[in-house]
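Heads up, one of the protein chains got dropped from this complex, but the rest are sitting where they should.
Our next item is subunit A:
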Amino acid sequence: MATAAAHRTAGTPAHDASDAAAGTDARQAAFDAAVAADERIEPRDWMPDAYRATLVRQIAQHAHSEIIGMQPEANWITRAPSLRRKAILMAKVQDEAGHGLYLYSAAETLGTSREELLDKLHSGRQKYSSIFNYPTLTWADVGAIGWLVDGAAITNQVPLCRCSYGPYARAMVRVCKEESFHQRQGYELLLALSRGTPEQHAMAQDAVNRWWWPSLMMFGPPDDASQHSAQSMAWKIKRHSNDELRQRFVDICVPQAESLGLTLPDPDLKWNEERGHHDFGAIDWTEFWDVLKGNGPCNEQRLTQRRRAHDEGAWVREAAAAHAAKHSGEHTGAVAGRTGVKQA
């Protein structure tokens, strides 16, 4: 990447304050030019501190969402009603753990560590998507999450495949392929229920009723209340506004709900010929901010389980580190070095 080379050569040692300032200005100019030209910023390129901080915040939140997001679905693994569905759900939860791994790796290219990020999650200093603070109450919720929650995630994440930060963009390409598959599986699960017995149909409708509005909230606050949007769009981290993506998602879901034979719980939802889009009802932002503040149905439970898994696993990670220290220099076999445990 030609411009990246320019960033690096721009970083000549400075001899005094004015030289340093001039160096920073040159690097900033090279960075701005790279972003303007739709080039990728790579880990070793110079980048503004605020750009780095924004990306760490966003990628970490995304990684945390993948691992917290395992919980509502894992809640149904042991109760899945057929072996085929059980296999699909296990594979899906495994994929999510894998997505968490990619994303923590992408975040680490920015100079942070997985341990540090997990610590911020556990202490509540970093967030995860508030959709995972809703409970999965029936088997149909597994389908509703696949269809709506993964659907909203894909709508959000496909534009991120063109994000200005290379490692994040490349992680998103892989994640989106798998997410699209999960979404189809969720849709297909709901379809089976919708066409099944009256009880199964009712179960599917109830799940969609409960998950529809929280899914719309996944796109974040309305544009006029979104504090990071403008800057993220200028940096080409985001490509579309929250409301734009939300509208896109609604327009996609309406015909899908129709083919499912299920209704969406919004009396104001209707096609607007003039706009070429569906109009939809008002989102309950009070609920959104409330869940974000930690007062959703499962906030406490999700974080407690995550902390417990981490705390109860401490002796295991310590054992792996101690064993690695004792046997460094030996080859202990195929899985050695894949434990994800760093030596202190």
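Heads up, the rule we're going with is that contacts are C-beta pairs under 8 Å (C-beta built on N, C-alpha and C of every residue); 3 or more make two chains touch, one makes a residue touch a chain; residues count from 1.
Here is the rule we use: contacts and distances are computed from a predicted model.
Enquirer: One chain of this complex is missing from the view, so tell me which of "Phenylacetic acid degradation protein", "pre-crRNA processing endonuclease", "3-methyl-2-oxobutanoate dehydrogenase (2-methylpropanoyl-transferring)" or "Energy-coupling factor transporter ATP-binding protein EcfA2" is its UniProt name.
Expert: "Phenylacetic acid degradation protein"
Enquirer: Touching the hidden chain in the complete assembly: which of A:A20, A:A33, A:A50 or A:A87 does that?
Expert: A:A87
Enquirer: Touching the absent chain in the whole complex: find that residue among A:G111, A:G196, A:P255 or A:P297.
Expert: The single option touching the absent chain is A:G196.
Enquirer: Using the document's definition of touch, tell me which of A:A21, A:A36, A:V173 or A:A322 contacts the absent chain.
Expert: Candidates A:A21, A:A36, A:V173 or A:A322; residue touching the omitted chain: A:A322.
Enquirer: Using the document's contact rule, name the residues of subunit A that touch the chain not shown here.
Expert: Against the left-out chain, subunit A lists 67, 70-71, 74, 77-87, 90-91, 93-94, 97-98, 100-101, 104, 114, 139, 189, 192-193, 196-197, 199-200, 305, 308-310, 312-324, 326-327, 332-336, 338-341.
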